[in-house]
Each structure stands twice: as C-alpha cells, then as structure tokens.
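First the structure, in the form of structure tokens, and then the observations on it.
All protein chains but one are shown at their positions in the complex.
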Amino acid sequence: MTRPLGIAALLAIGLLILLALIGPAIVPHDPLATRVASGLQPPSAVHWFGTDQLGRDIFSRVVVATRLDLAIAASAVCLSLVTGAAIGAACGYFGGVLDRWAGRVVDMLMAFPLFVVAMALVVALGNSVANIVYATAIINLPFYIRFARAEVAVRRDAGYVQAARLGGAGPWRIVFGTLLPNLAPSLAVQMSLNLGWAILNAAGLSFIGLGVRPPAAEWGVLTAEGAPFLISGQWWVAVFPGLALMGAVFAFNLAGDALRDLLDPRRRTT
Amino acid sequence: MTLAEVSGLGVSFGRIRAVDDVSFTVAAGEMLGLVGASGSGKSVTALALMGLVKPDRGTITGQGRRAIVFQNARRALNPTRTIGRQLADVLGSPVRVGDMLRRVGLSPDRADAYPFELSGGMCQRVMIALALATDPALLIADEPTTGLDTTVQATILDLIADLARERGMGTILITHDLALAAQRCDRIALLEGGRLVRIVLPGDLPPRPVASPQAAAPGSTLLRVDGLAKHYGKLRAVDGVDLVVREGEALGLVGESGCGKSTLAAMLARLIDPTAGRIEFAGEDIAAVPARRAAAAAWRGRLQMVVQDAGDSLDPRLTAAEAVAAPLRRLCRLSGAALHARVAELFDRVHLPRALHDRLPYQLSGGQQARVGIARALAPGPGFVILDEPTAALDAALQDAIMRLLDDLRRDLGVAYLLISHDLDVIRQLCGRVMVMQAGRIVEAGPVAEVFARPAHPHTAGLIAAIPQGRALRP
Partner (left out) sequence: MRQSIPAFAARRLLAILPVLAGAVVFVFVVMRLLPADPAAFLVTGPQGGPEQIAALRARLGLDRSIPEQLARYVRDVLSGDLGRSLTTGEPVLADLLQRLPASLELTIAAFAVALAAGIALGTAAAFRPGSAVDHACRFIATAGNSLPGFVVGLCLIYVFYVRLGWSPEPVGRLDGLMVPPPAVTGFLLADSLLAGDGAAFRSALGHLVLPAATMALFALAPLARITRAALIEVLASDYVRTARALQLPTRLVVVHYALHNAAVPIVTTLGLIFSYMLGANVLVEKVFAWPGIGSYALEAVLSADYAPIQGYVLLVALSFAAVNLLVDILYGLLDPRARIRP
C-alpha cells in the first residue's frame, strides 16, 4: 500500500510547497479584507470555504496560512536537525564529559511532556513567532541528539570506520565525513516524520493563543477563531483550517513512512 | 526400524524451490548427516520433517516422535521464561525438570535461570533437554554447534551422540561441515541447491591432504611488543603480551572468541590505546602517540590492518575505487592520474576486474569485498599488515582463494603479516610461526609444525583436538 500512497503524499507536499510560495498571489480574495455585511456565509461558489464573522474569505485565509505554517515547522526542524545531529554525533563518537552533560540536559528535557515544555518556553522567551520556532526546535532536539548519538555509537567501531582511521582520517573527518553522511538517509526520514509533528505542535501552540496572533492567518489560529461559531452551527469557520492542518500533517507522515520503507525495507512496520 | 522415510520431498516458497525431490531414510540408532552449503535445502528439509513447513510434493512417513534442536539456541529459547518453566511446559509438570537438566549435564539448580544468564553451550544443552522431554525416537540437530567455540562444539556433539546411544535414538545431524559429518555420522547425504547429490559413507571420502608447513624466514625485527595490556575496569582483555614480528614473515595468532586477540590487534594497529606496554615498530615507540592522533602519524601508512568482516569494513557510500583511493589521498598525497594509476595497479594485484571500480559495496560479492579490503590495506605500501579473521565470513572455496592471494602478496611485496584466526587450519596454511592466546595471555608460541605436532599447553591441545579430521574436504 505504501507506494501509491507515498507518491500521493509527495504530490500533496509539492502542492503545499507551491501554495506556500505563490499562495498569496493566486488567492481569489484579499485574506485580510473585512466585510461584516457578508459575515459567516456558508461555503458557496464565490467563497469556497465560506466566510468568517468579519466577512473574510476562509479559503484565501487557509491558502495564505500555508506559508507561515510550513515556514515555522521547516525552520524549527532544520534548526534542531543541524544542531541535534552535530551534538549527537560528537557525543556518540567522543563520549566523555560532553556526552555526559548532553545526556543530562536531554534527560531533563525528556522529563517533561514536550508540548508543555514548548508552552513554558514560549511564555518565558516571549510570545512571538520566532520563539515558537525556537521552542519547537528545542523540544525536537532530544530526538535528533539521541538518534544521532545512538547511530554513531553503534557505528563508531564499525569496520569501515576502523578502515577510515587506518587510512589516515582524523576524528573530525570521521564524524563529519564518514559517519554523518552515512546517517543522512535515516536523518531524512526522521526529518520528514518530524515536520508533521512540528506543524502540529506549532499549530497547537497558536490554537491556545501563543505565537502567531490574529489577524495573521495560520491554521491553528484560524481553527481557534472559528471554534466559538461551531456551537451555533457555522462549522466551516473552524473545520476547513483544521482539515488543511490535518491534511498537511498526514502528507508529511505518509511521506516519511514511505521514505523509510524505501531506504530500509527490513524495518517495514506499517 | 525405520524412523523416517522421506521420498520425493519437494518444498517451494513462492517460485523458489527450496527442496526438490529429496529421498532418504533414517533407522533407529543411526546418525545420518545432512550436509550442504547454506541454501542447499537442509534446514527446510528438517522443518518439513517436523511439520513446520508444508511439503508440496513427496511423502514423509515413519514411526515414533521427532524432535528438533535448532541452531543458535539462545535465540531459540523464550527470553522471558526460566529454563525450568520452559522444560515444565513440555513435560507437563515441573516434577522431572531437575532430572532432565542433569541428563544434559546441567545442574538442577539452574532451573531458575533465564536463557540470557547461560552461556551459548549451556543454552544448547537446554535446547537438547527440551527436545528429549518430548521423548523422541528421532532427534534432528540443525547446525547445533554454530556460534559456539570449538572446544564447546565437541562437547555438545558428544552429548548428542551419548544420548542417542543410550536411548537407541536415530539422529539427523545437519551441518555445512563435511569433515565434522564424516567424523560423527554413519551415513552422509550431500545436498546441493535443494537436491540430493548422493549418499556416502564416511569411509568413501578421500583422506585429508597434508598441509605444507613453511619454514620461518629469519629476518630483522620489524615489530617488538613488550608487556602490552588492555584493561577494561576489572576485565583484563589483554594481560601482558610480548611478541616479535620479523620482516616479511607471517605470524599466526589463534584463540577462541573472547580471548583478547581482536583487542590485541586493535592496539597493534593503534586504533585503541593500551593500558600498559610498549610497541616498537621499525625502531620507533608507536604506543607513545595516542590512538586519536595516530591518523596523522608518519608510520600510519606503513602499519595497516585488514579489518574483520569485509562487508562491514566498506563504507556503504563509497565505490570500490574510492575506498582504495581514500588512504592514498590522505597518506600518500596522491591525486589525479597518479592516484588513478595506483588504484588500478592495486586492483590488478588483488585480481579484481577493473570493471568493478565503480561498484558500491552491496553490488560486490563477499570475495570481491574481501579483495577490496586487502587492496585498501596494501594501498599505502605497508611493511606490516594485521589480518583479523580475513576469511571468517567467506565460504570454503572463497577462503582458499583469498588465502592463496594473501600468501602470494606476502612473497611478492615482502610484507609481514600477523594473521588472527580462531581456525587453526587457516593458520597452518599461511603461517610459519604461531602463538596461542587464552584469556588475554600468550600461552604457547613456536613454529607451526612443532606446535601442531607437540602442543605444550593443554589449551592448544584442546584446540587441535577440536578440529575435525579431514576438514580440508569439500562436499
């Protein structure tokens, strides 16, 4: 089942990236233009996803939100990937004091539910979009550190590493020239699976009022804005942004699974 | 009495015919050998006998119960259940558990142990007890000694033979080792590619060719090691080793797994730091340079090692040519056409077709991988090469070819070897002198022929006795 679904997921991700790049230029309505007179209209040919209480076009807002959601998630994941993989690989290869301290910090972070850590970090650092990125990056960090550390520790005495040392390669060249490139495929899988998680996380933070704030369009914020109207039957205000969020996360998770199966047929689980 | 009669047996998995038209019989009190390379269908035949796979052709008939002893006993036992409970599961009650353990040479108070608390040999004894508990008329032993040390292998096979004699049981011994089968079995069925080639008697097999012992070539001292030790906490992996390697000679180092020989090799190759001791290479104390800085040392290119397990020793991202080029680039500062020419020359030296230059490791066969590993070690032109189990992962025919290649290279290039192996046969083929290692110490050393003929240390004698006679035979 993986192959066609995986291709569909890749196509969906392509579409998301395209929307993130050119979305604001192609939306049918100005996402910020308010017209209270035509507020809370159900989906129609003019407003595909309906309008919100201020008469803003929900379809346009959902499309425009793609850029912000993807940008937050991607920058957070890249940040934690680069730092986490470097720290983890160094810990795994050199061991010693660095490894012990990094291990302690990771344990400390992991002693909390990570969403709660992210909440606390955003509150402490200040309620801004940049801090959502940092908070998401920090709570991702333990996974990359542990992953890179474990993979490097397993491989540090592998035959090809010994051979590289015999061939005159110094420790740094081995970590960054031999070991990390060999981890790249599995790191890519981690990253893809992680992107979905990062999107969920950032949207969750925005949903509870941290980070992105109205009137900026972001899926979590849009869902939160629509929630009060759900009870009175205007479901479209909250549901469409929620579905967009769900679809994006689903696409990244599927792509990650497909990528893993492709790279490592033995570990096929789902 | 015929315990099993297999006729025209065929088993397929999808389109693969694992077993194709195999027929044989086993009688009470008889030991039948089922011998073949991996993939020859011998294990599938066993599973079919046990009813664990469904044959799609042929019949299996016979009287009495059958039981099987699998290879790698530790994995074949439930890891989260004590061995006593597992025995009781089969017996139906815990009453006779102690009795059964005693019969396979285990103390009854071991019943509360979990498999991970027992050695590999003890696990295999438990496995045998489980099989016996079903009161079988026919015991199938599927590679029962794989992964065990040579001395333990012999005791396990003795146990199976004794029990079979006591109970008048028939036995099927499945192995890839023809010499072993010839030593133990009454009749031997040779399998190849899922088919039965023929059934022979041990006496029909030709005798073992006599190995040609080489005289130790006296040269000047290349490597001198004094009091070398490596301790991990309380464990003394290597505990005070002295040795000398002379220029151009091949020195063998033999010992069971865990005796410290790989640790010794890693220290000599300066991959890890010794706890104590001195390593003098070409007159220089190379132990003075810490292992993490050894990569930049001037002698790095002259002291090389062929890393154990060729498949694992090649970076999965590098092609064969890149793997050989990497040390040339860093240690010999070669580049461009000179680099290219040297790589090509090395490929020729180890008889690798140049067409394989751009293959990735997974696209190479086991023998080709081994050759790439040898070429890489020879690349910087070393005077001394450590060979750590260079043929362990290869099958018999390839082993021979690689051994011949190594011997030729030594003569042509005048390079000295330290050959590490758990297999005395390999040492006998290649080396002039041999050292025997046990528990971190060298217990015996001398010319190969002398040590083999008159072992001075009981451990050496045990290792020699454990080699099945006529191992050089191939099915």
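Read from first to last, the chains carry the letters A and B; within each, the first residue is number 1.
In the analysis below, contacts are C-beta pairs under 8 Å (C-beta built on N, C-alpha and C of every residue); 3 or more make two chains touch, one makes a residue touch a chain.
These numbers come from a predicted model, not from an experiment.
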_Absent-chain contact - pick from A:Ala120, A:Ala150, A:Ala184 or A:Leu263_ = A:Ala120
*Using the touch definition up top, pick the residue from B:Thr2, B:Asn72, B:Thr146 or B:Thr275 that touches the left-out chain.*
B:Asn72
*Sort through A:Ala148, A:Val161, A:Val212 or A:Leu245 and give me the one touching the missing partner chain.*
A:Leu245
*Hey, which chain B residues sit against the chain that's not shown?*
50, 52, 67-68, 70, 72, 75-81, 89-90, 114, 116-117, 127, 130-131, 133-134
*Would you write out the residues of chain A that touch the absent chain, in ascending order?*
1, 104, 107-109, 111-117, 119-121, 123-126, 196, 200, 203-204, 207-210, 220, 223-224, 227, 230-231, 233, 235, 238-239, 242-243, 245-246, 249-250, 253-254, 257, 269-270
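The working rule: only the chains that are shown with their structure count from here on.
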*Once you find the CA centre of chain A and the CA centre of chain B, what distance in Å lies between them?*
48
*So in the complex, which bits of chain A are touching chain B?*
158-160, 162-171, 178, 181-182
_Taking the touch rule as given, give the residues of chain B at its contact with chain A in the complex, in rising order._
266, 269, 271, 292-296, 300-301, 304-305, 307-317, 323, 326-327, 330-331, 373, 376-377, 379-380
